[in-house]
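Please find one structure pasted underneath; my questions will follow.
The block that comes next holds chain A.
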Amino acid sequence: MKQLKSVLFASAALTLAALPAQAQNMPKRIGYVTNYATHEWYQNVIKGMQARAKELGIQFEVQDANLDIAKQVAAAEDFMAKGVDVLIVTPVNEEGVVPLLRQAKSNDTPVVLEGNPVKGMTTMVAICDYDTGYFSGVEAGKYAKEKLGGTAKVMNVGLPLLSATVLRSQGFMDGLKTIVPEAVMVHDLDGGGNPDRALEVSAAALAKNADINIIYGINDSSSLGGLQAWKAAGKSQDALLTVGTGGEGLAFINAMEKEPSYRIEAAMFPEKEGYTAIDAAVKLFNGEEVPEHIVSPTAPMIGEDWKKFYDYDASTRSIKWDAVNALKAPEKCMKTAADLK
Partner candidate 1 sequence: MSADLLHAATDMATPTLEMRGIDKRFPGVIALENVDLVLQPGKVHALMGENGAGKSTLIKIMAGVYEKDAGAIRIQGREADIKSPRDSLRQGIKVVFQEIALISEFTVAENIFLEGYPTGRGGGIDWKKIRADSAALFKRIGFDVDPSARTGSLPVSQQQMVEIARALAHEAKVVVMDEPTSSLTPNEVALLFTVIRRLTTLGIAVVYVSHKLDEVFEIADTVTVLRDGRHISTRPIGEHTNETLIQDMIGRRIDNLFPRQRTAAGTKVALSVQGLSTAKKIRDVSFEARAGEVLGFFGLMGAGRTELAKAIVGYDPITAGTIAIDGSVLAPHDTRTGVRLGIGLLTEDRKTEGLMAELPVYQNTSLASLGTFARMGFIDTARERKAVQEYVDRFRIKTPGLFQQIKNLSGGNQQKVLISRWLMRGLKVIVVDEPTRGIDVGAKSEIFALIDRLAGEGLAVVMMTSEMPELLGLADRVAVMCEGRLTAIMSREDATQEKILNAAIG
Partner candidate 2 sequence: MSEIVHPSPARRLAGGRLLGSSQLVLAVILAALCIAISLAAPQFYSEANVIAILRQCALVLIVASGMTMLIITAEVDLSVGASLAFVGCIGMAVLNATHSLTLGILASLAFAGGVGLVNGLVVTRLKVNSLIGTIGMMMMLQGGVYLFTREAVQNHHQLSSFTGLGAGYVGPIPMPVIFAAAIFIIAYVTLRFTTLGRYLYAVGANEKAVRLSGLRSERLKLLAFVVTGLCVGIAGMILASLMNAGQPTAGRGFELTVIAAVILGGTSLLGGRGSLFGTLLGVLVLKVIDNGIIILGWNQDLQMVVPGVVIILASYLDIVRNKANVR
């Protein structure tokens, strides 16, 4: 805990220095309606937000939609009734919060979106999902060439539910093909983003196609579910590569330490995303110009790379802000949800 604090202070100094020196009005209260607070990704997003809000002396509150769009609208209404200065929302679904934005507009409450773009939004803080998948795909290609004899038969433990996750899978395949042009996606699964469901569907797919040698998961639960199915089938991990996405919690650190095939993780730094969202909220409150898409950085981590970005003491992880803040995010994504249709 102490360690975390000192890191926070260091990073605070760093970011404050990076900010333009103009005097800013701080919003008093920011409300965040998250998609699914019990998910590790969002917990770490919230951690980043809390850290940054505390630093700036802003009162910060969270409400959880718990994957229920109706509840999300209700929670946002509650916040507006309470009179928050800025609203941050992770849409349960891209289309579902259009009326919410309309309401916020008529209420003069600025809204920052996290994660998913929505028609009529002012600004969104998000990673580039396609790019994230793409660069991990490139790394996977290199690995395949070196260790897997240049073949790449991919089982995608995907989630068609969200455009973001579809983009990751597409990016991964496209990146992979730049190195291994004959790479194919043997199975495109719906793992529900859940470990147990991912395990179940992967087991069937692995049974059908014995030649799979790369497991790609759109989040850590999915890649781990796929890998567990592989292990449960009694297969050796020698000729396998597992690629996860997110770096959401502790699971991937464990896996990279203990599973021989789990070599690549496309880290998305949820803490950083939360941090950036608060900054964006402050800017909106002050009426500053903000880009429509504020990109939060991601990076593929190979092998031991994770230690560069995280400290881990067997029960909690803490982000190394200087390393993460040093990452450069692209101005624009290669592909976005708009390109899917």
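Candidates were picked such that all candidates are chains of the complex that A comes from, given by their letters.
Simple rule for what comes next: contacts are C-beta pairs under 8 Å (C-beta built on N, C-alpha and C of every residue); 3 or more make two chains touch, one makes a residue touch a chain; residues count from 1.
Here the structure is a predicted model, which is why all the values come from computation and not from measurement.
Here chain A touches just one chain among 1 or 2 in this complex, the one numbered 2.
Residue ranges on chain A touching candidate 2, taken from their complex, read 38-40, 43, 187, 189-190, 194-197, 199-201, 203-210, 221, 224-225, 228-229, 231-234, 249-251, 254, 258, 314.
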